[in-house]
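Here the complex is missing one protein chain, while the rest keep their positions.
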């Protein structure tokens, strides 16, 4: 299998899907500059640079999606989505329902986020939960190049607007090459590691922190199951519940602010639907309620690290219910 | 005590605070038209109509707040906040931290939302959880005229940006008149009704649904405690936890989409911190993952109604833990 | 070569008059129902009928329309069924959007009225994408994007016009400058008198026309639409008109300058059109009465249709959210 980065995987998915379907187009601030191989293959109309204006990029994607094209737009960094919220939330997310089903919005929005480049809170802000909370939108965030490729292919083929978040910290780390044409279905989690004592649920870069934690826990005799959500909406409640039914213990981990994050949703669903199986409190590890600092040590400290995951899992496994 | 509506209460709070502090100003699309009594008293510079452009309204508030004024801006309906997300989230919420504490942003944003007027999902979308999830912002949503007045006064005096959500359905319902000059501190919940068997936590109009449910439950011999959060960030975890420690059962209710809503946060905190006291699963009742329809029966069906709350509470109280 | 007369004097205004009367009667029925508490309030376009009818009649069947909250004129001039519209306003299942939209965001895809949004400025943000599809998928129609003077103050106006000019998108921007942005007069909101002044700075040809003269609007819109069709580039037409009722029913308009309103009421587009037709002899009083009767009959039937339509069932709450 070839080795490629998540950045390459996105390029590969775009290439394959643009070959497969002439309705797929891509535009954004610099996408034609950065992905000139796409321009070379598909032409300057299907792969375009745009003015620096996220609102009209997203709005144009919404209009185009409703009328026959399948746009992929690169909005660069997640905080810039703030300029495109109306288009994504009020238009793409709602106009299908509000029109009685007259329109569909097959569009994909790419945005990077997360620690790794020390660029501060206006580039690094994990806002995926906003879109999980908003109706009519799907949300994915892969943790590997293979998943990135497969999920992007699925997202492009999906008839709904998909927010595709890219963890900056993973962008240039090489990984296993995905199989050509393999599609990773939206809404399906992956069991990254099997285990029986505690379930660690995560997505994005903290999946790797969970894996590392699981290894450390194994050395202590604690068997941790690691679930990589991959899709945040729809999210794979069945896989998570099945795991918690087995382990009785849950730690949810993500880089985004804990408050009303995806972890809150998972904890709440488990507290409702798998209550009887729980042997210990549900623990969430997430970013603090603070913007992310640019300074390297603070940026790193923002992200739940393996040690904290190990400590939380250990606490749960040692605890006896009163 | 005089009787006044929530709309009047907001006017009263603005009047008192503008009298108290000459730095308080108010602007927005039509605020000077609708609140001409404020213009009459404070002049056309302190109370102004603006162009129809939420981004610059919010941005101007941010700039003014950082440089000595205390703006209150009326952005009308919550979905219009989509046009002001950058200003609220990236500027107001982050620039204090990112600048090393050089600036403060004492500003208040008013926005209406919720069922009641049949105006559909582009006017009625409860997005308060977005701002709870975003750092640097405070969020309130009162359920009565008295709280609206007291919370708005506190919000205006607070040195942080406060998102003030107004439940449309409550706007013109008369209520007890608040005491002049009474301030309701941010971050303090109210126990709307005491009880011992189950805790019902809510905010906005569904607080009233919880009260009605509590009455119906009382008739069945179930004693429900009703907590009105009032502030969603900071939220009063101590009061909620103390109640759940007493009752052992929790139903969280709100109109906003369940997924990653404020209810998810509350459920998750309780599942972590009061786990040992829980006698039953935590139940969340919230809006579905759908835009709100304009059609009256669908609009009403979107909101958790007293009957559903009664049913959920009854289920929890009848249930024995295996 | 223009297929239609672009000279107002050569236009047969009789069908236009009938459309305007239909719009007026439809909105008056809503106002009456809203006063009576039987129909939800709406944003009416009373006083602006010529602006809608003139432009929509300049469009072809292939052309697409984006509109906003104040859309009755665009929809009816395009041929929408007043019964299905009223059913929509009343939240009934036979409405064009199954009752989910209500009055503020009615789209009728089968008539080419697409992606209506009540977010002021959203039509501007979506129009380029619709026009892009037209071009890339080889469809002949142009895109007419209706928006208000208020929408022109949103950032999306700037972003949209810049992109349309840059990408050569076939968009006929139609700004209905009705002097009001809800409860704010355009003077309190715009640094300029005319939205057309803003268009020119993108290199987009622009023109302001008397929006209360239906023949003048139609003529100007034909010129504009032909130019968009021929050049595949944007054009901005500003219809200078006035919202003579309130922003949203009910509205006592206590904030409106009575003299300004009176001056515009004296220029009512329907009265002007009818008086001119009668004066020209193109219409006689009994023909005028017959038009009035036809319109009344249609609105009556529309009300009956809408009232007979039931509310959506509870399972509609979450249907059509995802494709």
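Letters are used for the chains, namely A, B and C, taken in the order the chains are written, and counting of residues starts over at 1 for each.
The rule we apply is simple: contacts are C-beta pairs under 8 Å (C-beta built on N, C-alpha and C of every residue); 3 or more make two chains touch, one makes a residue touch a chain.
What you see is a predicted model, and the numbers here were worked out from it, not measured in a lab.
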item: Missing chain: touched chains present in the view; value: A, B, C
item: Which of B:12, B:39, B:61 or B:192 contacts the chain that the document leaves out; value: B:61
item: Selected residue (touches chain absent from view) among B:33, B:124 or B:160; value: B:160
item: Hidden partner chain, touching residue among B:11, B:28, B:71 or B:118; value: B:71
item: Of A:70, A:96, A:123 or A:138, the one touching the omitted chain in the full complex; value: A:123
item: Residues of subunit A in contact with the chain not shown; value: 29-30, 33-34, 36, 49-56, 79-80, 82-83, 118-120, 122-123, 288-291, 293-298, 301-302
item: Residues of subunit C (touch criterion as defined above) contacting the omitted chain; value: 153-159, 161-162, 165-166, 188-192, 197-198, 200-204
item: Interface residues of subunit B (partner: the chain not displayed); value: 25, 45, 50-51, 53, 55-56, 58-69, 71, 86-87, 90-91, 95-106, 135-136, 138, 158-160
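Basically, only the chains that are shown with their structure count from here on.
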item: Third chains touching both subunit C and subunit A; value: B
item: Rounded Å distance, subunit A centre to subunit C centre (Cα mean); value: 41
item: Whole-Å separation of chain centres (CA-atom averages), subunit B against subunit C; value: 36
item: Interchain centroid distance [CA atoms averaged], subunit A/subunit B, Å; value: 29
item: Contacts with 2+ other chains: residues of subunit B; value: 79, 82-83, 120, 122, 288-291, 293-294
item: Interface hub residues of subunit C, defined as touching at least two other chains; value: 99-101, 105, 117, 119, 121, 155, 321
